[in-house]
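Excluded from the complex is one protein chain; the other protein chains are retained at their positions.
As written, the chain order gives the labels A, B and C, with residue 1 at the start of each chain.
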Amino acid sequence: MKTITVGLIGVTGYTGMELTRLLVSHPAMRLVMACSRAEAGKKLGEHYPFLANQPGADVVITPPDAKAAAALCDLVFLAVPHKAAMELAAELLEAGVKVVDLSADFRLHDAKVYEEWYGVEHTRQHLLPEAAYGLPELYAEQTAQARLVANPGCYPSSIILALHAAFAHDLIQAEDIIADSKSGTTGAGRKATVSSLYCEVVDSFRAYNIGGKHRHTPEIEQELSRMAGKEVIVSFNPHLLPINRGILSTIYTKLKDPATTLDAVHQAYCQTWQGSQWVRVLPKGKLPETRNVRGTMFCDIGLALDQRTGRLIVVSAIDNLCRGASGQALANANLMCGLPVSTGLLLAPLMP
Amino acid sequence: MKTITVGLIGVTGYTGMELTRLLVSHPAMRLVMACSRAEAGKKLGEHYPFLANQPGADVVITPPDAKAAAALCDLVFLAVPHKAAMELAAELLEAGVKVVDLSADFRLHDAKVYEEWYGVEHTRQHLLPEAAYGLPELYAEQTAQARLVANPGCYPSSIILALHAAFAHDLIQAEDIIADSKSGTTGAGRKATVSSLYCEVVDSFRAYNIGGKHRHTPEIEQELSRMAGKEVIVSFNPHLLPINRGILSTIYTKLKDPATTLDAVHQAYCQTWQGSQWVRVLPKGKLPETRNVRGTMFCDIGLALDQRTGRLIVVSAIDNLCRGASGQALANANLMCGLPVSTGLLLAPLMP
Amino acid sequence: MKTITVGLIGVTGYTGMELTRLLVSHPAMRLVMACSRAEAGKKLGEHYPFLANQPGADVVITPPDAKAAAALCDLVFLAVPHKAAMELAAELLEAGVKVVDLSADFRLHDAKVYEEWYGVEHTRQHLLPEAAYGLPELYAEQTAQARLVANPGCYPSSIILALHAAFAHDLIQAEDIIADSKSGTTGAGRKATVSSLYCEVVDSFRAYNIGGKHRHTPEIEQELSRMAGKEVIVSFNPHLLPINRGILSTIYTKLKDPATTLDAVHQAYCQTWQGSQWVRVLPKGKLPETRNVRGTMFCDIGLALDQRTGRLIVVSAIDNLCRGASGQALANANLMCGLPVSTGLLLAPLMP
Partner (left out) sequence: MKTITVGLIGVTGYTGMELTRLLVSHPAMRLVMACSRAEAGKKLGEHYPFLANQPGADVVITPPDAKAAAALCDLVFLAVPHKAAMELAAELLEAGVKVVDLSADFRLHDAKVYEEWYGVEHTRQHLLPEAAYGLPELYAEQTAQARLVANPGCYPSSIILALHAAFAHDLIQAEDIIADSKSGTTGAGRKATVSSLYCEVVDSFRAYNIGGKHRHTPEIEQELSRMAGKEVIVSFNPHLLPINRGILSTIYTKLKDPATTLDAVHQAYCQTWQGSQWVRVLPKGKLPETRNVRGTMFCDIGLALDQRTGRLIVVSAIDNLCRGASGQALANANLMCGLPVSTGLLLAPLMP
């Protein structure tokens, strides 16, 4: 295998950290550039002692620089805040480097919707049409052709994968979908804030941004609407879990035909996901746990029927950092570079 | 204050443990009897080192015995499994002792519903009519008159308190209520099982018994139906949190009038709970966290409107062991003994 | 009981937060002033939602002001960083207010030692002679007479209480004492730093400042030297635990007489601490757990002899926030105000 050289702009957050971890196991990609203004000058293995003695540890952190990136890298991962990503992506593409952007900047096809939810101007709208929405199970072909991939959000990944089979088999109504999602604390990022301190998070649980206020709402609706073939309005309600990694989404949908049996739904899901490496439809009666997907690309799906209320409840579990961010980014990079999508990503969950 | 002597049958579970903790701070009740077959012969302070040097520590654990209880106690708390509670309660009442039963045996007015959900025969149905449902905010008067109180379940306490004001003000529909509840692990009890081991629970999250399979469902529906004045079917879906204590319920309801504003809902809630010692309606825009009620009788309520879907989302947080079990039992005992309901229960949350 | 009015300067840290919690249960003290520059203008109950509906919640936070404090308060607690405490204490004393200082500024009798370890000038050395070292079991009388109390450090409290009986009975050598201490994360304070984030602390464990580098070393040595009647050099080595509250110190000492039996040591400890409300010598063979003292003033002590190495190992557990800081401060305030030392402090541990 020819070695593919990759760069990472934004190493100090959890998604950047996760990428450095995953690249250690990648047989064909080599991290040759790691950027951060704050930590420039240090070696990666100094900044992250867990990396010492492993591939990538000797890379010296440098300030972000698109031209330097173009000289060194076949592909660059952007793990920087939205808006900053937009500008960097454009510069990198211009310099001829492929880009996987982990921010939200190219996820929404409609720049107006982006500007409304993110409160900033979209200054690179011309790139939106070519940006592939990098959910490998749904967009592998576009991704393989793309030079710019918008890596999906963590919550959307858990919800879109959970409902894909239900829409594909026309089992559920497009109306009245409620997603009650719970995320581990890495989802809150690695900024130093009192509300993310150990003693503020541990042994507690809370909801936040409920009632349609979370920025992942339009992204979820964009993709579900495409699946449903009509506009879908979702009530998306996130919560913060005292765990490191993992999202569990409990999704309440309404069956089109209330007489549909759990057997039929289960069979439909199994059929859709047959052969999938990463989406695992659990046996009937079993429900997912976030630990079973820890550190991996797996998406575990459990199904329940509430017959008394005519609702199909779909529960999905993913690792928000791996499947919900950096692992998916790496899968997209694999596709963009002509490698099998799962290269370097067939890791077993860490249990317990 | 005259000292009231109380007994506790079932000391080895978390609800029994919590009662011993709360009785340490009670100025008018004295624990004089503690029963457990498995631990008989030990002093309470030996069995629970945290109790050493405090009121109750010197009580010697004895096997359960209704007659001995009658001789020693004004009131007995039953913290034993359902079905066992039924028999013990009958014996104790016959012997002239007041009973607060923490099991489910006398919560459901309809013995048939009980038998269907709990899978055992109800052999003491004649006691059902006199059993008060011990949610102090709603049933203080009946409780004060009762010699038998059915202490509410933990999940039902969190959901009934959350929706009381909404029904009282006729704000929500009786149809299509979904409760997505998350409970701390003490709710799973203190039995030695692999699934409750530290390494199986920590750093993970899961749903269980969703789709209308949890036994608290009929209890929730009984009380909500009474409030609504018509039959309510609830989709109740519990989850297991890696925390010790706390339930957070996120409850999705439909407004009767979609034009109702958050201001109006908030005002209605504030009016209903004005003057309540324990139910705290949070300021608009704030959402509850389980830690803020840790170890206490508080029920914190937060409100959100999802205008795009016409739903009122009510989020409530309680401590499942204190408000959801033993603290509420003590409040009921206070009422049954003519004491102010909050006697011994004005503790501040342990933070953090 | 006459109500004693108290103030708290520094509300935003964990020791300030803990004081507000403890004052809720205090029958004779009332919090009338709470100071913080950053949060001035808010009500305490707004800043700390856990406090809502309880005594103290309505106090409006103000900027620190010694004169205002003197006008309102009988006594003030200082929960501010060292050096800042020094100045405030002096101003408050001058204005006639009693002061319990939770910082390190008045703990070391020798200003030179202070300056060496804390790296700042001690500008109020004239107050050192009158400052009582507020460990109630050892200095109750001085504290009762004092207008300035230096509240002991958390680690020192756990170690001094652990060894007091051993020195009192002349059981151990003054040489070669090693304290391997482990503290919960509240001990790291409530500042927003990456190293205290949930995801950096949870599911991990580490040592820090070992080899005699921690500032609590001279405080421990000052008090042990007094007990031993000669200079004691301690190897003090702290570690950070992924728990909220609690310090467990495992202290390795050498017996003066290697033939001393565990029975004899245990008897000596029991004799010394007989009648103590808070220091609990565990039965032989039992070892303390931090949870058994959670939220309280208890100090649990367990004993073991390593006969093969001639070492007496003393293990002590305290709550670093309550016994190790704010609870002890309140006990000292009780003494300074002529109240029984345990007023408002007879709380049961929160279990689990």
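Quick notes on this structure:
Note that contacts are C-beta pairs under 8 Å (C-beta built on N, C-alpha and C of every residue); 3 or more make two chains touch, one makes a residue touch a chain.
Only a predicted model underlies this, so the values are computations on that prediction, with no experimental measurement involved.
Considering the whole complex, the residue from A:Arg206, A:His266, A:Arg291 or A:Arg323 that touches the absent chain is A:Arg291. Of the candidate positions A:Ala111, A:Ala140, A:Ala264 or A:Leu347, contact with the unshown chain belongs to A:Leu347.
Although one chain is not drawn, the whole complex shows that of C:Gly13, C:Gly153, C:Gly187 or C:Gly302 it is C:Gly302 that touches it.
In the complete complex, the hidden chain is touched by one of C:Ala68, C:Ile178, C:Ala192 or C:Leu346, namely C:Ile178.
Of the listed residues C:Ala192, C:Ile210 or C:Leu346, the one in contact with the hidden chain in the full complex is C:Ile210. Residues 14, 185-186, 190, 192-194, 196-203, 242, 244 of subunit B touch the missing chain (whole complex, contact as defined above).
The chain not shown here touches subunit C at positions 176, 178, 180, 182, 199-200, 202-208, 210-212, 233, 235, 237, 239, 241-246, 248, 250, 252, 287-291, 294, 302, 304-309, 311, 313, 315, 317, 352.
Although one chain is not shown, part of subunit A still touches it, namely residues 14, 17-18, 21-22, 24-25, 46, 48-54, 186, 202-203, 244-245, 277-278, 280, 282-283, 286, 289, 291-295, 298, 300, 346-352.
Following the convention adopted for this analysis, only the chains that are shown with their structure count from here on.
Contacts with at least two other chains are made by residues 14, 186, 202-203, 244 of subunit C.
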